[in-house]
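Shown here: the complex without one of its protein chains, the others still in place.
Here the chain labels run A and B in written order, and each chain numbers its own residues starting at 1.
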Amino acid sequence: MIKQRWETRPLEIWDRAKELRAKWQKSIDNRQHLLAQGNTVESDWSPGFEKYLKIVEDNPVGAFMASKSHSFARRARLASEVRGWGRELCGYVNNCWGAQFLGRDMDGGPFPYRDMCVPFPDVCDQHLKRGQQCMDLSPIPRWGGDMPIYPGERDPKRDEEMIEHRVYCNLKIIADIERIFGIEFDDERFVENIKLREKLSAYGLRISQLMTQVPTPLSAKDLYSFYTLGDLTKLNPEEINDFWKSFVDEVQWRADNRIAAVGGERYRYMEAHPPAWYYLKYYRYLESYGAVCIGSQYSHIMSGTLEVKEDGSLAHRDVTPPADKPIRTREDAVRQWITEARGNRFKDDEYCRKWAITDFARGFKADGAIMALWRCGVGCTLTRKEQALRLSEMGLRVLHCEGSQPGDRTDMDEHGFLDRIDAWMESQGLEKLDDR
Amino acid sequence: MVKEFGAWPETVWASGDRFGGTPVCGTDVGTTSVQAVIMSDGALVAYANLRCGYDFGEAAETALTRALKAAGLSRGDIKTCRATGFGRRRAAFADATAEEITCHGLGARYVFGPDVRTVADLGGQRTKAIRLYDWDRVRDFKISDKCAAGMGRGIERIANLLEIPISEIGERSLSAEKDPEPASTTCCNFMYPETMGLLRQGFREDEYSENDVLAAAMFTVAWRALGTIGKLSPLDIGEISLDGALGFTGGLAKNPGVTKRIERELGLSALPAKYDPRLTGAIGAALLAERDINPR
Partner (left out) sequence: MYTAGIDIGLENIKIVILKDASVAASLTAPSGGKERGKRAEALYDEALLRAGVSRNGIHRTLATGAGKFDADFADGNIVEEIADAAAARYFLKDASAAVDIGADQTRVVSIGADGAVTETVRNQKCMAGLGLALEYMAERLDFSIEEISLIPPERAEGVTVNDGCPVFAELDALELLNIGVPRDAVAGAVTRMTVVRLNSVLRDKDFPDRNRTVLTGGVAKNRAVTDALKALSGIDFVIPESPEYGTALGAALKAAD
């Protein structure tokens, strides 16, 4: 029997979240839309084409496959491998596009072949390769959504030029799609979406701020069910706005009443990456030690670009433009949207973004960290070891686990991971609270 | 360290029949095992199969000696000899060498009959997949990467750690209660700790029996083999069309835990072998040796 330190209760908003997700699924099942390979965040212009086009990301498809069907995911990856795509490619990518080669999706239905590709590169191996299998299959139109990045001190002139470049790229993509597919872009809808995104980012920030509290009202595991709902669900702006408002209200109420996500919370750990989607029960295992995950830079991605202030609180980074700037042309709209010169991805470093791993640890009051060393995909392990050393210097105990990739269940050595968790916890003097 | 469980039995055999023609010899010096066969007039007279130590030449020599003894022949009776396999150049007694793919192709037709079109050689270190025309030639082949090598050796290690005889390990894995995922799909050095790790109690509902543990390991080997076999015919791996029948050769051909899983994933049954399939390469070499003295 776990001795509860804090009161807990389940979230009330679960069912609404599930409903929304189901609605989104259905909305792309109808084959009336053109399907695009891409990423909804980087292709935020897509609501402008929403009558005709849907972005279907490969990451969530791959992650979903990883968590729902090992054997189908495995077959998909093999189908990709025997056609020459390396095993070390991202598991998400190989899952999703492997299914393309199989010609069917996880439910047995026909594979939703894409009509175009707008992949975006990133400071990570797999993003550059995303969509290659898709592009390889047939000569569909493809564009490059650039995400320029540079290490070192910020250079305002360079930033300006990078923003120009990205604005140009996106305007061209929109114009090309109009021309090639003969569809009209709805600028009003686009602007509406930008404003919605800014609102959602504010809601997201609130959630992140509330999770810095001890005890945390939400755990990372909870957050996974919500953090993409802003992206994937461009159904009805009012509905989404409404949902997020309710969500924030509920989490605020929990925080005010010190309702914890994990009743035994006595240890807070952070992560660095998408988790092993096929083995989320390790969060439950850690709860038996009274340890709760307060998230990662990845899971807090809804909040936009953050920084930790002098007083330790989280806030939006100052580059976010004021929402009341007038938008008169499509170009204005794109500029409003592209606020960040350098990629706001979560790959490391004081230089790349002003939310370094140590700031994150400080902001969320982390006691420890799990730094996964993934062999491929999603940032690979770029800088993970360096980050671990910096967290170590801060006084956090860091656990490393290894696997292929969050989308690829094999080589995770799940029992070995539990073993390491035991060693990590017990060598910090923490025994299990109950016999799980 | 226990070693006897992973040590598969060495074999010697002789047909005992009278034979005509001129005896020739073929030897396949692999990374892990060596086979020497004596053939005469297209018939198999005798063979020996044993493990390689550090001296490939000596192992080949021993194999030949054992086969000769079983056949009641002496070195002088052998007209000519061909060597193939990883260590073929170390077989000092060979008159010529031949590369393994050709020998496996030729040997496969002998061992499996004329219907064979695809040969999957599942060895101690490497996997080779060979596609044949319906006459005597190799059409295509694929050899496994350096990465994902060592699967056969990996199984020997599992057998020793679990203390289960390697000859039983395959069959027992087919009696698994669970149908576990492969312990790895990348590497045999990841396979063994993850396999052994299944013995650790994870969550209560995750109890693995010994057969389940074996199943996870065998599945790993099978899956990696599919990675090579599948490259021959990159259609939907589930409905892979191998244009005819498949034969397994190499040490793991004797491991139903691996072969049956490959068959299951490919949705077919492999051809039965008329002779010990591990001899395929050596038989192919011997057939080439026969051609040396009887060119067609």
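Operating definition for what follows: contacts are C-beta pairs under 8 Å (C-beta built on N, C-alpha and C of every residue); 3 or more make two chains touch, one makes a residue touch a chain.
In this text the structure is predicted, and so the values were computed from the model without any measurement.
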Which residue of B:75, B:89 or B:137 touches the chain not shown here: B:89
Options B:50, B:106, B:120 or B:149, residue touching the unrepresented chain: B:149
Absent-chain interface as seen on subunit B, which is shown: 1-3, 31, 53-56, 86-87, 89-90, 125, 146-147, 149-150, 153, 157, 161-164, 187-190, 192-193, 196-197, 199-201, 209-210, 213
Hidden partner interface residues of subunit A, rising order: 373, 385, 388-389, 392, 397-398, 400, 402, 411, 413, 419-420, 422-424, 426-429
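In this text, only the chains that are shown with their structure count from here on.
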Interfacial residue positions of subunit B with respect to subunit A in the complex: 181-187, 190, 193-194, 197-198, 200, 202-203, 206, 223, 226-227, 230-231, 234, 236-238
Subunit A to subunit B touching residues, read off their complex: 70-71, 74-75, 77-79, 81-84, 87, 101-103, 281, 285, 375, 404, 408-411, 413-416, 418-419, 436
